[in-house]
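Notes follow the structure.
Omission of a single protein chain aside, the complex is shown with its protein chains in their original locations.
Chain lettering (A, B and C) follows the sequence in which the chains are written, and residue indices restart at 1 in each chain.
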Amino acid sequence: MPVPPPVLHPPFNTVRLSHITYTVTDLATSRAFWVDTLGLQISAETDTALHLRAMEERNHHSIILQQGVEPRAGALAFKLYEDADLDRAADWFSAQGQGTTFTDDPLTGRTLHTTDPHGVPLDFYARMTRLPSIHQNYALYHGVKPLRIDHFNLFSPDVDGSIDFWTQMGFRTTEYTEDAETGKCWAAWMHRKGGVHDIAFTNGIGPRLHHTAFWVPTPLNIIDLLDLMSTTGYRDNIERGPGRHGISNAFFLYIRDPDGHRIEIYCSDYQTVDPDHEPIHWDLKDPSRQTLWGAPAPRSWFEEGTLFEGLAPREPALKAQPIVAP
Amino acid sequence: MPVPPPVLHPPFNTVRLSHITYTVTDLATSRAFWVDTLGLQISAETDTALHLRAMEERNHHSIILQQGVEPRAGALAFKLYEDADLDRAADWFSAQGQGTTFTDDPLTGRTLHTTDPHGVPLDFYARMTRLPSIHQNYALYHGVKPLRIDHFNLFSPDVDGSIDFWTQMGFRTTEYTEDAETGKCWAAWMHRKGGVHDIAFTNGIGPRLHHTAFWVPTPLNIIDLLDLMSTTGYRDNIERGPGRHGISNAFFLYIRDPDGHRIEIYCSDYQTVDPDHEPIHWDLKDPSRQTLWGAPAPRSWFEEGTLFEGLAPREPALKAQPIVAP
Amino acid sequence: MPVPPPVLHPPFNTVRLSHITYTVTDLATSRAFWVDTLGLQISAETDTALHLRAMEERNHHSIILQQGVEPRAGALAFKLYEDADLDRAADWFSAQGQGTTFTDDPLTGRTLHTTDPHGVPLDFYARMTRLPSIHQNYALYHGVKPLRIDHFNLFSPDVDGSIDFWTQMGFRTTEYTEDAETGKCWAAWMHRKGGVHDIAFTNGIGPRLHHTAFWVPTPLNIIDLLDLMSTTGYRDNIERGPGRHGISNAFFLYIRDPDGHRIEIYCSDYQTVDPDHEPIHWDLKDPSRQTLWGAPAPRSWFEEGTLFEGLAPREPALKAQPIVAP
Partner (left out) sequence: MPVPPPVLHPPFNTVRLSHITYTVTDLATSRAFWVDTLGLQISAETDTALHLRAMEERNHHSIILQQGVEPRAGALAFKLYEDADLDRAADWFSAQGQGTTFTDDPLTGRTLHTTDPHGVPLDFYARMTRLPSIHQNYALYHGVKPLRIDHFNLFSPDVDGSIDFWTQMGFRTTEYTEDAETGKCWAAWMHRKGGVHDIAFTNGIGPRLHHTAFWVPTPLNIIDLLDLMSTTGYRDNIERGPGRHGISNAFFLYIRDPDGHRIEIYCSDYQTVDPDHEPIHWDLKDPSRQTLWGAPAPRSWFEEGTLFEGLAPREPALKAQPIVAP
């Protein structure tokens, strides 16, 4: 099945992915990982929550760490182009049969809460509190030197269904993996902001969050993080990589935070702003899809993910399996 | 003078800068430079013209080298979102008093020809012939490993005027340099595609083309190009750099082709897709504006540029001068 | 067992490892790999042999590829300080009961042939034909941009015995792996030239050659090679990496040539010229020894190697096993 064509005039204008809240079980432990090791900057800090941003971000935050009892992911938050898009979005989600509510948030103003058809919690806003630029405060750079949030990746129990819905929302598919036997999509990468993706879907028990990714300057920053994590007690938090994805052509590393939340460190994908940008097809059995250099991913990478708060995942209908490291 | 606010609903939707034609005086000499040394790929070749693209581009070309008698720049070409934007653009330019004509181009289809108020020749189209992806054909990568065209930079005799007009066209200013004495803008960087710029304007005898820039993977590719040019007869074609611009935070190198056309090699600027992205102000007398590390640019960099075909430049009204290397 | 102390006044002065001959089964296929892909330079070429050097080397060659019927390794060749060292070496090997012969080689002059006690074939010479410097001919750099041969690595059936003999020859141990249960050395890294090693020994069926290593400028050159090999039909020739060795702290990649000869691509170990440089101890069960970041090596890396011409390997006495990828 080829993926559906992009919708050139979507019902509302999504600028980019914006932020996510992670529930963590020990905020101090998480702070040591996200701030001291990864190198994210603190925008706000209380006894129970940390708001973090990367070096290039002027939005108040892209990550919220919230003290809680179990590791969970909150809503995936997206920035819309203007306030009127919030109403257009609410109308459209309602028309799709998805419930919508609005709240007034001290940092993101009027904020729309809804879900996709699989129940993935979604937040939309148009303007977040802005902070002064720090991208040239080089004394603050440390860890992996994270520049910006890049994308969300989700396990979906029905990737074709996810692609259809998100295409209607205005997301464009840049690459996708097909199971040749069934003709079904096994995974897809979809964007708004002009890179390979703002969000991706992978076949699996879901909806669950697979990972959130941060963009870094060069592959050497990823090597620096590996050296640092290996020698500061975080060796077991390294899950996969470094390597180059066939898909997206990005240089990557997957790590797990102290609660198991998976983070991708990522650089060097490509520009996709052309409206006639053609999606790239990959076969599920092609090992270079996962890692251009041939090494398969470990089983945990295909099986483990973060539950969304209050959302029970289900088995996917598609049972095809990728190549997994033995 | 603060720069004008962005127009959130521009009269037509420009996706990005697209391509330019350079008139060169010896095509074989230019081919040795652009193809063999820089590493651009040939899409089409005749006795009198070369169509070139960078590794990540699927558009047929971003550079045309055209045999001629004097070094000149042709129209700056931009890609619009859809065919209907061509008509919207034609209407808008006509309303501004700018002449418009349409031609039918074998590679870009229906193409609009017009000018900005200073006479800069502009082309607009919506769909160019597409070529297969080569970004993972690593055996083709050589030279500086150019990934994509990034921006145009122009001398303008009236930067404030340029900013006003291009803002109305839908371009958003990301950074600008102000002359503190007069309150006039000395330079501005304006984008559509979500980076620091698709086009920039610098005060000077103009309109003339200052340079066209290509994006490369990392600073090490720029170092590789310097080593290569220095040992293959192109040492005198190195004009400025390497360095980091204060403005844009990019790592840069400026080189000149055999006809003196200036090319910037460029990496690591930042994402600007947020509609509320605040422009950064720089003072003309701040040396870190030019080069974060403090080294001023040579005089040639401020004075020399490429004439547009058939367009006589004029002196700028603003006489303020930046810091120049002695 | 701690390793024996270095011999400060060795019986003869070895400068560094120098070169090796590989028997290959199809010279044209090997040429495509070693020259076109890896980037070694041809010093001499006949129908049956290729002499190759890396970019920084002025010695005539560091690799000889010799057409033959089965993949084999020839003698490990070392450069001595001066001609008189050849006689000192011959005397010493004779005194150890090792046979010695001299030949007159057109490229290395008077050349001593002998073996170590396990039968490893060794050649010694003092002056090889020199070629003009090419390290600043940047147009010649391609592939992984190999700079110089760095070391040999051997399977030894008796690592403690190898360490003892090579220590007497004047090699100094920089790092070693001990099997805690038996107190025996499982591996050792030994040098003359001031880096981590000119030669290393690993417990296993031997003597066999494990690999020859080349030094490259930065980790990014290794990433470039991975991208190139993956997309030019050499994906299955990638065996292990990229990664950082705990031992030597080097960034590494292991690849196999078309005959299975293993090559390490290597950068960033450390300086060891101090005569009081202390060897570093590693435990066989420490996963960071192999890869600082924790990933174990594949089974092939521990089991496969190149036979030396005419030398039958034997089982090691030490049966301890490292951690192997499942």
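Observations on the structure shown:
Operating definition for what follows: contacts are C-beta pairs under 8 Å (C-beta built on N, C-alpha and C of every residue); 3 or more make two chains touch, one makes a residue touch a chain.
Computed from a prediction, not measured in an experiment: that's the story for all the values here.
Here the chain not displayed is in touch, across the complete complex, with A, B, C. For the chain left out of this panel, the touching residue among C:71, C:119, C:194 or C:287 is C:194. Annotation: of C:10, C:143, C:207 or C:246, C:246 touches the absent chain (contact as defined above). Of the listed positions B:40, B:120, B:163 or B:220, the one in contact with the omitted chain in the full complex is B:220. Considering the full assembly, C:268 is the residue among C:67, C:268 or C:300 that touches the omitted chain. Counting over the whole complex, chain C has residues 8, 15-16, 56, 58-59, 79, 81-82, 127, 130, 133, 135-136, 147-148, 193-194, 217-219, 246, 249, 268, 270-271, 273-278, 280, 292 touching the chain that is not drawn. Taking the complete complex into account, residues 136-139, 142, 218, 220, 224, 227-228, 230-232 of chain A touch the chain not shown.
Contact between chain B and the absent chain runs through residues 218-220, 223, 226-227, 229-231, 235-236, 238, 242, 244, 251, 287-288, 292-295, 325-326.
The rule is short, and it goes like this: only the chains that are shown with their structure count from here on.
Here A is the chain whose Cα centre lies closest to the centre of all protein Cα atoms. With centres set at the average Cα position, the gap from chain A to chain B is 32 Å.
Chain centres here are Cα means. That of chain A falls 44 Å from that of chain C.
In this assembly, the C-alpha centroid of chain B lies 50 Å from the C-alpha centroid of chain C.
Residue positions of chain C touching 2 or more other chains, listed in rising order: 218, 220, 227, 230-231.
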